[in-house]
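First the structure, in the form of structure tokens, and then the observations on it.
Note that one protein chain of the assembly has been removed; the remaining protein chains are unaltered in position.
Let's turn to chain A:
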Amino acid sequence: MEFAELIKTPRADNVALHRPFHAAVEGTLCLTGHHLIFSSRRRDNAEELWLLHSNIDSIDKRFVGSLGTIVIKCKDLRIIQLDIPGMEECLNIASSIEALSTLDSVTLMYPFFYRPMFEVLEDGWSSFLLEQEFELLSSVTNEWRLSCVNKDFSVCPSYPAVVIVPKSVDDEALRKVALFRHGGRFPVLSYYHRKNGMAMLRSSQPLTGTNGRRCKEDEKLINATLRSGRRGFVIDTRPLNVAQQARAKGGGFEQEVHYPQWRRIHKYIERFNILQESFIKLVEACNDQSHNMDRWLSKLEASNWLTHIKELLTAACLAAQCIDREGASVLVHGSEGTDSTLQVTSLAQIILDPRCRTIRGFQALVVREWLQAGHPFQQRCAQSAYSNSKQKWEAPVFLLFLECVWQIHRQFPCSFEFNEQFLILLFEHAYASQFGTFLGNNENERAKLKLPQKTMSLWSWVNRPEELSRFQNPLYEANSLVIWPSVAPQSLQLWEGVFLRWNRPSKFLEEAEEERINIIKYNKELQAKVNALRQQLAEMEAGEEGQEN
């Protein structure tokens, strides 16, 4: 297919661009295969807008006489308006944008066409291999092993080719366990707590069905993570009645009789369609320009968004508490083990593991717990909050995770190496990107699409020093402790950086950030100067003494 076929009017002049907090700009609009480009003709300070078609969530068009207006709502929640003279041009442009922003083939997406203008210092596709992770683990314990049982993705299509499992369980047993777990997602190691040797495992629900089927190998596998005489916790992200109902469809939960050493806790986390609704409502509230305070608060409340945040953080804190405070191993799962499970295991690691609060460590966490663990990004992030079409698989699961990280970040502003911008960056790229990182639903699909060969990794770009510096938190001081956030409603706030990003004047907040950076920078410079001088003095004085003697 040629993109040119879809572009009936590649260029329109005298187009006016309207954005909140910016004066309207007049200029030329161009459409290319992957971008909508707007450039003002002013010579002094050419205003330009490059928008990926894949970032466009929905468009509305209306006409007043022959002046057409297109309102473009983006997946990053921004809304822009274009006034295009000429009805035909406007209709053409609108239909082109519509077609180009809803391409159904992955291989037509921009990452397959994008040619980076920067030098790749490190290929992000091989920056975070599970083998490296395992090497680190092996230096503190020998109770685990790497298994390649899934090397051709046949045991579990949504798992990566290699996984970490207890050493005492062989591949044959893993195959059997896979048959006993939904989608073949047998329990694997998610996190090892060095402080006390406790482990966090994740999986999908066991397929006990109505007749209480059991699987000896499954029991053996998870028991292998317990210290003798100790018990563990299963954190089920569904309420008990939902877990019980799941049995009718062949699913279920770990029954006490067969897992006597495990105690089950149900911590309900909403399913994806509910989350998507909540997301849509919240964004609608945030775009309501009414001046009425009551209306704003009741819309915020009705969206339930912050309720989900609170539930999710609570579940993650509970998992962390079991591991760190109770000294117990934990198994986390919901139904499929690809959404709420990953939210809980990854947030628990943010709380427990200082490494995950560094830039590199956080990237590794996203790769390990989301990309390799098979969170279906392509399904979940196909549409954002403005989409009109009711599709089944969309859900802001990853965004909720990022927001929870932000909430913890807000409570511990000096304990994270990255800043809020880094979280926002990940949100944007999960929904629309020039990089291939978030394409596909799991490692299996990524391998088939040959993404590492055909596209650029987000990490290759982000980890270049000049980019990295934009995402550094100036206040960071490594904090080796477990950080326990407060989950009280008073402690949780709306993530303005995402939801009010385009609706608030950003100038003053940017100035504040600049000031913070300057204060720290100046301090560091002085330190360096003082140290240098001190050393110089010491040398000179030592020299003098030498002469004297």
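In this section, a residue touches a chain if its C-beta (ideal position, glycine included) is under 8 Å from a C-beta of that chain, and two chains touch if they have at least 3 such contacts; residues count from 1.
We take it that contacts and distances are computed from a predicted model.
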Given "MTMR7 protein", "Decaprenyl-diphosphate synthase subunit 1", "Aspartate aminotransferase" or "Septin", the protein name in the UniProt record of the chain not shown would be "MTMR7 protein"
Given A:Leu36, A:Leu137, A:Leu201 or A:Cys322, the correct residue touching the omitted chain is A:Cys322
Per the whole complex, from A:Pro116, A:Gly212, A:Pro260 or A:Pro489 the residue touching the absent chain is A:Pro489
Among A:Arg78, A:Arg194 or A:Arg504, which one touches the chain that has been omitted from the display?
A:Arg504
Selected residue (touches chain absent from view) among A:Asp13, A:Glu48 or A:Glu301:
A:Glu301
List every residue of chain A that touches the chain not included in the displayed model.
231, 263, 265, 267, 285-294, 296-298, 300-301, 304, 306-307, 309-310, 314, 317-318, 320-322, 324-328, 410-415, 475, 477-479, 481-494, 496, 500, 503-505, 507-509, 511-512, 515-516, 519-520, 522-523, 526-531, 533-534, 536-537, 540-541, 544, 548
